[in-house]
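First, the structure itself, so that you have it in front of you.
Here is subunit A:
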Amino acid sequence: MLTQKVFLRKTKRGNILKIVREHYLREDIGCGSVACGRCDSESTRPLQKDFESASKVVEHAHYIVPDTNIVLHQIDVLKDEAFRNVIVPQTVIQELRHRHAPAYNSIREMLAIEERHFYCFVNEHHKDTYVERLPGESANDRNDRAIRRVVGYLQSHLAEQGLSIEVVLLTNDRECLNSAKKEGLTAFSLKEYVGGMGKPELLDKISIDADGSSEGDPVTNKKKFMYPEHLTPIALQAGIKSGRLRSGKFMASRDNYLEGFVCLGDNEDESDRVLIQGLMNLNRAVQDDTVVVEILPESEWVCPSSVVLEDEPEEDDKVDEEDDDGDEVEREKKVEKALKESKTEKGVEKMPTGKIVGILKRKWRPYCGILAPSAIKEATKHLFVAAERKIPKIRIETRQAAALTGKRIVVAIDSWPRHSRYPLGHYVRTLGDIGDRKVENQVLLLEHDIPHQPFSQAVLNCLPKMPWLITPLDESKRQDFRSVPTCSVDPPGCTDIDDALHARSLPNGNFEIGVHIADVSHFIRPHTALDREAATRGTTVYLVDQRIDMIPDLLSSNLCSLISDVDRFAFSAVFEMTEDAKVVGAKYCKSIIRSKNSFTYAEAQARIDDKARKDEVTEGLRVLNSLAKKMKLKRMENGALNLASSEVRFQVDSETHDPIDVKTKELLEVNSMVEEFMLLANKSVAEFIYNELSHCALLRRHPVPPVGNFDPLVRAAATRGFDIQVDCGKHLADSLDRASIDTDPFFNTMLRMVATRCMSQAIYFCSGTIAKEDFLHYGLALPFYTHFTSPIRRYSDLIVHRLLAVAIGADATYPELLDKVRVQNLCNNLNYRHKMAQYAGRASVTLYTQIYFRDKNVLEDGYILFVRENALQVLLPKYGMECTLYVKDKPGGQQRIKVPFTYDAEKCTQTAGDVTLRQFERITVRVSLDRTNIQHQKLVVELVRPHIPGFSVDIEKPMEVDEPRNDGEPEKKKTRAV
Partner candidate 1 sequence: MSADIDVRLFSSRSRSKSLADESEFMGTRAKIVVSPGTTITTDGGFMRGHGTYLEDENGLLSAVAGVVEKVNKLITVRPLKTRYNPEVGDVVVGRIVQVCQKLWKVDVGGRLYAALHLHSVNLPGGELRRKSIEDELLMSQYLIDGDLVSAEVQNVGVDGAVSLHTRNLKYGKLGQGSLVQVSPSLVKRCKTHFHNLPNGVHLVIGLNGFLWITHEGEAESSHFAQNLERVDYHTRESICRTRNVIISLSRYNIMLYDTTILYAYEISTDYSIAQLLKPEIQMEVAHLTRQKLQLEG
Partner candidate 2 sequence: MSGHQYLSEEGFRVDGRRAQEMRKLDCSLGVFAQADGSAYVKEGNTVVLAAVYGPHEVRGGRVKALHDRAVVNCQFSAATFSTAERKRRPRGDTKSVEMTLHLQQTFETAILTKLYPRCQIDIFVEVLQADGSILSVAINAATMALVDAGIGLRDYVCACSAGVFNDAALLDLNNLEESQKGTGLTVAILPKTERIVLVDMSSKIHSDHVSKTIEAAIEGCKDIHATFDAKIKERVGRLAALINTEN
């Protein structure tokens, strides 16, 4: 049977099109129940026949049909094991797909799990359940009618066969419930149904509706606090089209909860941002939302503040049953006023400022954090504080407050109505105790969106069977380098060896240099579960005590890893170089190698220095070393930048896994040697694959930072009388080299650290998507660059391997490899994963540092990295960490600092009395851990030397070490010993 779907659509140009589509109605769609004898025998039947009713509200066994809003908003409730034999109509699934991708994915997962007995009923194409839209009926009403029709049809279909299985409709919509009852269908609201299930924790998971109350009850709360209304979607679209409003991504400020930015362009660079200040202007936007902003007239533009402000709960913060946010309004207004009056950093001009008038798309996800319980004992409404600073507090309703204090929990936001100061959400699950290392690690991984589950069976099935042997077929396709003296140089304890090198003299006086990289693309084939998992993970994540692998252990530590004394597959780049390190030839091939030694850096260095050793491998190392030095000089001449960054390494107690000591990583000559050859391989491969596959090569670029980025660097150097030129990379490198003080060797290093902060991010991209001039890697001063040398721990390298294999004819292509849109999407994902992995790594270091300082306080050397209006950023080189030393109190907060400081923005100094603290000055500080805020424990430094009376710490007196209070009461602020 055939009907038509006719509707009108407006094109971009404004024309109205009449779209006519066929709509076939079928007779072969089954009801999905095993018990049914009438439906087509070919159809799938996941629904059970004999089972118990899940809820006491319905006597017999029954199938559940939820409506769209239930699935959309209450997905966490449906995920519970108690919900089985659920029929999801096609109408619901289609709506989900359009509105909320995560809920759609969840439903699809549940449909796939056999034990849950979920069935997707294709009601739109079923002869008896297709519902046409009546004239004047809204789309929502039509969908509701369709779902009710499904229930009605299935009920009579089963009843006709004499089966006693009922079909029950679940909906929270009042009208739908009433209509259903009128039509004689069994229907319940979710709360009624769940109430009869005998699982109180499920009731908690029921989320609150958009108007701030569950189940559509009329709102009785006092509305003292009101955010401005959001504009309707039509008004927003009209505004954007006319140019009056702009849309962009909202980025909350980490340090200041009253401030945020909206990035109008695609990149997150500084040039296209609008400042938003004040709660009313922020108007309920949450980090990463796509918002619509109205830019205020120029007279109202302000500067971004340099003040650090946290939304900390005050002692007298009462959180009632009734949402009495009135007091908060007053407090907030005071803070905002002080914010506006605070002086800003010199040189920072007024920015375009605006206010948010609507949200286009919410980007809410489940957040980790802790519960800040209400002062009232029997209260059910509590505030949840997220671990991520940029997320506001969330109000949730739970009966288990007592059980949840002191634990890390996961909460999801449901809505943010106008009258609520905070967004409303619901509890999802518990992770474990606060402070427990494993739980904190878990939080870290969740917050940084790092997939860390063990590899699924589907992925493990893709691994090769052991024992793995090299067949003659393999040998015929590869070059045999097993007799060549290759060796690898890696950090101690490294199990995933990516690369091996060799060097030999050629008869014509040149050298043959081989860079052999683990041939991961041989084991990971496209379109397998293993490949998909690796693509999602994107990179191996290195935490202090843990390594989240991108690929399973069998490959990363065994079959792919170039371990010594075993035959391994490799992808080799063989270069011919003259004595002056000039590359005269490059060849790429798949090969088999047998590494002779797996050195650590120290061992390799020792071998080079040991004059007695004259074997092949050592000679090769020496050749590599001397060539590397020449190559480095050449690179520096070309304008490559050499910036410092502090990498630290923790020595961990083997039993408790708590950190014992901290060491900064040292750099030996051999580190540089390996680095040079990796760079050479990367850049040669980049050029080669670009020439062969110019439209889809995966390359890496480092965009030139805008000149404004370098302002902090230029000012910092100017305070000591050095002039840094920032017009091009070469000049920057040279002027950085010149800016050094003999008496203070650390000054230059610090300057380089500041320079690192000014850089933009290096990113992966697909060569077909941008112009050739933009391929430049600024930091390395290379026109082409990519990542090729670490496929075990980076997915981008694996793709480059595949591209190179196609280019040399050693492997077949597949469509996604050559599709530049797909490659660019992959690059975007990899960039995101890479960034998250970096943040996670740093957060792990921070976590460990905090654990290390838990019961200590130490005197350390520190260097002032930045001078701000109210604080100093102090770098502790031993730990590679930065801390904030406040010199002024927070506006509106307690006044604790008694000594007045004067800030000079031009000279970057803070003066108190006759002591001046300058940028890059070395000071001595006492370091301890401030554990008052459980989630955001921070390192606190107090000034010891130079001694400022009334401010600096007197080291004679012992310090109180405060323990955090465990009874869940909000803490009193720790007083500082003076």
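Going forward, a contact is a pair of C-beta atoms (placed from the backbone, for glycine too) under 8 Å apart; a residue touches a chain by one contact, two chains touch by 3 or more; residues count from 1.
Selection criteria: all candidates are chains of the complex that A comes from, given by their letters.
Fair warning: this is a prediction, and the values are worked out from it, not measured in the lab.
Only one of 1 or 2 touches subunit A in this complex; which?
Only one candidate touches subunit A in this complex, namely 2.
Using the touch definition from the top, list the residues of subunit A that touch candidate 2 in their complex.
By the definition above, subunit A touches candidate 2 via 2, 11, 15, 17-26, 90, 97-98, 101, 104, 108, 111, 120, 122, 124-125, 814-815.
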